[in-house]
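A single protein chain has been omitted; all remaining protein chains appear in their positions.
After this line comes chain A, so read on.
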Amino acid sequence: MKPLSTWFRDASRDLGLRLIAAFGLLLYTVFIIVPVLMSLRSSFTDENPLKSGSTWIGTDNYTEMLHDPQLRASVLFTLALAVGVTGVANVAGLLLAMLLNRTRLTYRVLRTVAFLPQVVSGVIVGFVWKAIFTQNGLLNETLTRLHVTDQPVDWLGNPHLAQLSVGVVVAWVLSGFTTVVYLAALQNIPQELYDAGSIDGAGASQRFRMITLRMVAPATTISVTISLITVLKLYDIIQVLTSGGPANATQSTAQYIVKTAFTTNRFGYASAVAMFLLALSAVIALSVTSVLRRREVDL
């Protein structure tokens, strides 16, 4: 049985924490739960942003999604981009982190530089890379001057190359984030582990596989999951870089949602696509997190 004074002290402290939690919950409810529920409701209607009323149409929007070739193409592109970019950004991030995991001032400066792509606005990233990829851009100028190609390469004009170009840019941006995550993880690996490995005769490759990869496994879970989610909802970079072209070849699902909502005026249908994308992101994030967490335990 607690003394009364302790009970009051605990209750007062708990009340403070509960108030903070309640405020957080309130914000979460207002800015996430309510919009989600409103979108869910809208997804069963024919809501139009220019009209005041809407009609309940049941699952018609969801049925239509099954026969929407443009949605299918945008989802496939988004998924391919998410998988490819996540892989590249995480491999590049780990390699860069290993390279920058030094204490000298130069490396500390380079770490900041490595994080820059993540800090810069997606719109600016899009404009800068558009200037690099365009016909008379920096990349084609360089390749032509070095006699790597005779003719400028159609980086943003050929559908497949445009998809690849978008992937490169997004991977570049995300590599800033993954580098920092892996760097933090690397700095927490005790040097003694490497020393013990060396004494046991482990080579550099074995030390990497048996120590580094295993010790950064929790960071990998975070990095991979956030990278995937970032790409699944990608809008700004692609909008500036290619506007989803040529011929919708680089249109992400998020772009399709915005276009459907604010250009075609089909709020209800756009909401249905948004709900689908939310569910898809949830399934992918849960699956990947679950697999990677199991891997952490196995390692």
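Going forward, a contact is a pair of C-beta atoms (placed from the backbone, for glycine too) under 8 Å apart; a residue touches a chain by one contact, two chains touch by 3 or more; residues count from 1.
Quick note on the criterion: contacts and distances are computed from a predicted model.
Taking the options "Carbohydrate ABC transporter substrate-binding protein, CUT1 family", "assimilatory sulfite reductase (ferredoxin)", "Energy-coupling factor transport system permease protein" or "Cation:proton antiporter" in turn, only "Carbohydrate ABC transporter substrate-binding protein, CUT1 family" matches the UniProt protein name of the chain that is not displayed. Touch with the hidden chain on the side of chain A covers residues 28, 31-32, 34-36, 38-39, 42, 46-52, 68-70, 130, 133-136, 151-159, 225-226, 229, 232-233, 242-243, 245-248, 254, 257-267, 270-271, 274-275, 277-278, 281-282, 285-286, 289-290, 293.
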